[in-house]
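A single protein chain has been omitted from the complex, and every remaining protein chain is retained in its original position.
Up next, chain A:
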């Protein structure tokens, strides 16, 4: 079993658009229950790497493994579609701009996929939606449409939507970057709660404080490579590379 070993295993990930190399041979291993933050300037490839994990942005070369199964397996088109849809059910993703379905209530946003893909009855799916929305503190707004919710509330519903598929891994792509500052904390609280439940998470973020407080490991990426990685107390306090120091200097300075 791969229980403690390399739950997520990214091997030699490469991605290019024509001549432009966005990811240059990146390897990353994450153990079950670990939380990894990816930081770096815009254009560093951190979002591309995250989006490669569930194949939203397919790699040019390299392999992605989750719990002993290759996500981006080479298969004929039809079989691959079936395979990737199954893999994606195990990988929750949260986007910067929430991407809630505006024509559905919070309840239906959460209940739709389990109902369609896991064969849950309407009652079972509704119950599941209630549980998940309760978990993110959105039960009172269960019958609201996204247009009636604040950004922080939308993002919490989006997290509940991802959790409803009982994913093995959660990906957060700058989940709080589009939020007003006073709304960031309510989303961070939910992410912290997931961390306490030992959810495996990979988080692309600009929030160094948050990364420092919840993550086991931090990766600093720049220009398609991992410049430096380590536990947050080392990477934030004593970075070894000049490029990391420069980035952190700007960022931590700007945050204060």
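Just a few scattered comments:
What we mean here is this: a contact is a pair of C-beta atoms (placed from the backbone, for glycine too) under 8 Å apart; a residue touches a chain by one contact, two chains touch by 3 or more; residues count from 1.
Definition applied: contacts and distances are computed from a predicted model.
The chain that is not shown carries the UniProt protein name "Polar amino acid transport system permease protein", picked from "Energy-coupling factor transporter transmembrane protein EcfT", "Carbon-phosphorus lyase subunit PhnH", "Polar amino acid transport system permease protein" or "Aldehyde dehydrogenase (Acceptor)". Checked against the hidden chain, the listed residues A:104, A:212, A:225 or A:248 yield one contact partner: A:104.
Interface note for the absent chain: among A:112, A:139, A:212 or A:248, the touching residue is A:112.
When the omitted chain is restored, the residue from A:86, A:180 or A:197 that touches it is A:86.
In the full complex, chain A touches the omitted chain through residues 54, 56, 81, 85-86, 88-89, 91-93, 95, 97, 99-104, 112-113, 116-117, 145, 147-148, 158, 161-162, 165.
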